[in-house]
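Let's turn to chain A:
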Amino acid sequence: MSTPETIDEVRALTEADYKFGFVTELDQDIIPKGLNEDVVRLISAKKNEPDWMLDWRLESYAKWLGMQGEDPTWAKISHPPIDFQDIRYYAAPKSEDDGPKSLDEIDPEILATYEKLGIPLKEQEVLSGVAVDAVFDSVSVATTYKAKLAELGVIFCPFSEAVAEHPELVRKYLGAVVPQGDNFYACLNSAVFSDGSFVFIPEGVRCPMELSTYFRINAAETGQFERTLIIAAPGSYVSYLEGCTAPMRDKNQLHAAVVELIALEDAEIKYSTIQNWYPGDAEGVGGIYNFVTKRGACRGRNAKISWTQVETGAAITWKYPSVLLEAEGAVGEFYSVAVTNNYQQADTGTKMIHLAPNTTSTIISKGISAGRSQNTYRGLVRINPKAHNARNYTQCDSLLIGEECGGHTVPYIQVRNRSARVEHEASASKISDDQMFYCQSRGLGAEDAVSLIVNGFCKEVMKQLPMEFAVEAQKLLGISLEGSVG
Partner candidate 1 sequence: MTATTTDYATTGDAHLQAFGRLAPGLPGRGIDWLDTLRRDAFQRFKDAGMPHRGLEAWKFTGLNVLAKHAFSPVPEAEAAADADARSDFGPGEHAAKLVFVDGRFHVGLSRRPTLAKGITLSTLAAALTETPGLMEGQFSAANGAAGALWDLNAAFMADGAVIRLDPGAKLDKPISLVFLSSGAKHGAHHVRNLVTLGAGAEAKVIETYGEPSGARAAAFSNAVTDVALGEGATLTHVRVQDLGPSAVHTARAVVKIAKGAHYGSFALAMGAALSRQETDATFTGPDGVARLFGAYLGRRRQHLDHTTRVDHAHPRCRTEELFKGVLDGRAHGVFQGLVRVAPKAIGTDARQKNQALLLSDRASADTKPELEILADDVKCTHGATVSDLDADGLFYLMARGLSEAEARRLLIAGFIGDVIDRFDHGAVARHLTACVARWQDRDEGGFDD
Partner candidate 2 sequence: MNILEIRNLHASVDGIEILKGLDLTLPVGEVHAIMGPNGSGKSTLAFVLAGRDGYDVTEGEVIYRGKDLLCLGIDERAQAGVFLALQYPVEIPGVANSVFLKAAVNAQLRARGEPELDAMDFLKRAKGFLAELEMDQEFLTRPINVGFSGGEKKRNEIFQMAMIEPTLAVLDETDSGLDIDALRIVADGVNRLRAADRAMLVITHYQRLLEHIVPDRVHVMADGRIVRSGGKELALELEEKGYAALNGEKSAA
């Protein structure tokens, strides 16, 4: 049973400042609110897209119109209906039509914004070996280390640039894993996506550095519609990290990104996310709606895709990073820590679809709920008739802090092949008084004790994160649970 101090601390948390909440006053090139075919054309025109790209967008928009009224309602999530006409679909900082050629050309206010967020755009930071594709409100502002990666043949650039410079790759792979009509939000994204990252790792190349990108939603009521496409050619390897923050606003902001990963034979893609979107204030007002479609396809033998995520923000999170294990020997992994507090609602999980023999999937999900939040793991493991000797191991654990939160587990397991082996375990519990007593009797303060126990609870997942970001992740855990336990 949580102690009375616990409850008080939880309440204290709701008054804590959201560390990253601030707004940059900038002259932005903003399209008026609302969505119609003209807006789609405008977006495409602003980015100087070729016809085939515009056509693809228009097809998507038409499909989306046909889906009206079908926005998903089955998740254990409640939110007021979203008015899609009340959103701005594009905002870019004004700058020359030619993009900046070096950091000096970037609007200093923007650079300052990134500094506050701790994004390493400066030369000194660059020495730490991290290439950063910084996305500022729908348009990529700067990309560092492009030259170095180019030597290896690695393409890491904004999506819009890829459309212009590598159209054959984009045309081949865009929508190959998440087709336009896949679901309501993916469809919307396909029509109005603004920018995102494009990564191509050529055959046999092991990308020598973590590729990373930060997002930010700034202008009020601007939905963020990122589109990311990562292709790993046979025998290649890439580790990609995505992390985001957002400012304070009163109206909910929509984030409907699409991420597609394609791993060919013997290739490996490691995709890590640290998500810290604005969660809404103590009363549950404001906050980001995070409805993301993330899917990876292992298209070649022995391909491997791992999703690792630490989610601590957003008012509502709805995402199921999934892996389609389409070829023999493919491996899919999902490691997740999801923390909810106050009035946050999270319905997340993964889908592992085994379509070929000797495929393996591992799912480790740790959910921590506090305050009045609802945290649901929803997973699907499907073994198709051709997936001989498929193996799955799933472990989902919930930790509940306080009496008013909820932790739910909804796994679907569907097996159509007898040689498969599927094992699923789940547990739900609270931090035991015995554990707390033990730590405190060794001199640890209550908050430190909780931090220790929670980190231990999440250890299996945290150790999957690229080292540079593991530290930030641990800090994030601490901050998001600050004051939640006595």
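We adopt the following convention: a contact is a pair of C-beta atoms (placed from the backbone, for glycine too) under 8 Å apart; a residue touches a chain by one contact, two chains touch by 3 or more; residues count from 1.
As a selection rule, all candidates are chains of the complex that A comes from, given by their letters.
Being a predicted model, the structure only gives us computed values, none of them experimental.
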Touching candidate for chain A, same complex, options 1 or 2: 1
Sites on chain A touched by candidate 1 in the complex: 1-2, 74, 383, 385, 398, 400-430
